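A single protein chain has been removed from this complex, and every other one stays in its place.
Chain IDs A, B and C follow the sequence of writing; residue 1 opens each chain.
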Amino acid sequence: MRRAAAACFGLAIAFGAVGEERSASEAIAEYRQMLEDGNPAELMELRGEELWTTPRGPKNASLAQCDLGLGPGVVEGAYAQLPRYFADTDRVQDAESRLLTCVTTLQGVPGDEAARGWYRAGSDLEALVTYVATQSRGKPIAAPVTHPKESAFLAIGADLFYRRSGPLDFACATCHAQDDRRIRLQELPNFENPESARTSMTVWPAYRVSQSAVWTMERRLIDCIRQMRHPEPELGSDAIVALQVYLQHQAQGGVMTGPGIKR
Amino acid sequence: MATPMKVRARSEGGVTEVKVLMSHPMETGRRKNEKGETIPALFIQNVTVSHQGRTVLSAQWGPAISANPFLSFKFQGGAKGETVKVTWQDNTGDTRSDEALIA
Amino acid sequence: MKLPVFLLAGLLALPAAALAADTAEDVVRRSYPGATPEEWRARLDQDDVQALCSRHRNRPPEDVAARIVESQLATIRYPEDGRLLGDWKAGERLASIGTGGHIGRIQPDPPDRKKGGNCYACHALAKKEVAAGNLGPPLTGYGRLRGNAPDVVRHTYAKIYNAQAFFPCTSMPRFGHSGWLTPQEIADAVAFLLDPESPVNRE
Partner (left out) sequence: MDRRTFLQQGGGWLGTLLAAGWFAPEVAAQPWNRAAFDARTVKEALEALGAKDAAPGGDIVITAPELAENGAVVPITITSKVPGTESIALLVDKNPNALSAVFTLPAGTLPDVHTRVKMAETSSVVAMVRAGGRVVFAMKEVKVTLGGCGG
């Protein structure tokens, strides 16, 4: 079988059946299990905590007063209840956009500077989101849908999940709306099925071995949107936040175990 | 590298298990960035682990060790509260040491 | 490519309230400030089929489904030289790569990057390629089961050119209609499926 030279994906190496009695997905589950002890995300968490507590920026302030929805400085359990509506910005925000609000308002860092290179391995946002998300481990997902803007974003997020466009007619639903589906050997969560949605949303953000970095949910979604051959939505844009309101709603009640380990 | 290692040491039944997570890109020198420029080799070459000053493991690594390396091994002895120290040094001479108390 | 007028009328008679409040389209409009007019046209604006399938969550009622099939059948174009059975080796390469056509700042493709069919992403084809997806039905032995009489070749070509002409609101891209693959490339894919020499039809 010829080895394709495609940068991010090459041909899977043709090989005999993986152990007659075991399927490829069982073998992959065992592989992931072997990695659970010693998840490099713990290193990003350490750095995120340092970024949270260290005074920085023109105002030489830390993020200790940042309100992630449960009150200024409250981090424990906050991630599991995002996205949500924030009165001070009059917007529904997710972890990434809310942290950027705090960096710009509390620390005085200009918006574009705070967001620059956010998608690169080792970015401040990667570390901060990893730290914040780790403090929701063991908490059930409960993104509120009580404020009118939250419920509007739930309906909009659902519409966006099914919104097909582009040369390949792709939408999220193209791959994520049926049970037990796979692209190649890549198992796909089905977000129409709450149980499947929970297995997915409770492990993100996750350390991706193929990237040697933790990917936040926005990084994950924006790369998927790229692979659908759509343009990239803006970091923290309403489309990305509304989509997460829908995904979190589908996964509500799932107990956070992240950051996880992914391909 | 600024980020500290995560060193965990636990003793049980006269044996101490050491687990270490190191923050390091482990670049092979073969990868290209999105502008097509080759990313220079940058990888940990020497690792030394000592317990109360005595070397319990030394290792030499090549660039094939995964990024953000994870290492675990066991040594006989070691009691609660004693020190385990991990030091790495990479091909540019950068080095880092971190310690942990045995739990 | 317009659908019959009466179908379009249905779209315009949305209740006024739905238009006033923030809609998905409003949110899309303001979430892609970096997209160029060309990118809007080719990658974000929806054609009628995309809009209908989105609205009906890919489960169109019978009347809508029938109209989609009818309108999409009319889009199918066959190669000028009439050769619908190309080179199965080229078809195999096409089925195995999913490259091409990515845009954006983070990881765009060079514009001339070969566009792959990525068939293995969703379909089982040659038995020896174990890393195959299951979003689409398995196609192993496709040619062995059907033979390659002219109507089978033509039917297979048409399904790859525009799958919506046969399975309204299917997940499968409309490879020919969108111009993602050329008629010649589709003929190569047909050969990969039907040629007796192709690994799809050999144990």
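Everything that follows uses one rule, which is that contacts are C-beta pairs under 8 Å (C-beta built on N, C-alpha and C of every residue); 3 or more make two chains touch, one makes a residue touch a chain.
Note that this is a predicted model, so its numbers are computed, not measured.
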*Please work out which displayed chains the absent chain touches and list them by label.*
A, B, C
_Full-complex contact with the absent chain, from A:Thr105, A:Gln178, A:Thr199 or A:Gln227_ = A:Gln227
*Touching the absent chain in the whole complex: find that residue among A:Ala64, A:Ala155, A:Leu185 or A:Val203.*
A:Leu185
_Even though one chain is hidden, which residues of chain A still touch it in the full complex?_
3, 6-13, 15, 18-19, 22, 24, 27-28, 30-32, 34-35, 175, 183-186, 209-210, 212, 227, 263
*For chain C, which residues touch the unseen chain?*
97-99, 102, 116, 118, 120-121, 131
*Hey, which chain B residues sit against the chain that's not shown?*
15, 26, 28, 30, 45-46, 48, 50, 53-67, 69-77, 85, 87, 89, 91-93, 95, 97
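One rule holds for everything that comes next: only the chains that are shown with their structure count from here on.
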*asked:* Using Cα averages as centroids, what's the distance between chain B and chain C in whole Å?
replied: 49
*asked:* What's the distance between the Cα centroids of chain A and chain C, rounded to whole Å?
replied: 28
*Touching two or more other chains, which residues of chain C qualify?*
107
*asked:* By the touch rule stated above, which residues of chain A touch at least two different other chains?
replied: none
*Would you pull the chain A residues touching chain B in the complex into a rising list?*
37-38, 40, 42-43, 46-47, 121, 209, 212
*Contacting residues of chain B [partner chain A, same complex]*: 2-6, 19, 21-23, 25-26, 66-68, 70, 72
*Provide the residue numbers of chain A that touch chain C in the complex, in ascending order.*
1-2, 4, 6, 8-9, 11-12, 14-15, 17-18, 24, 119, 152, 156, 159-160, 162-171, 173-175, 177-178, 180-186, 188, 222-223, 226-227, 229-234, 237-240, 242
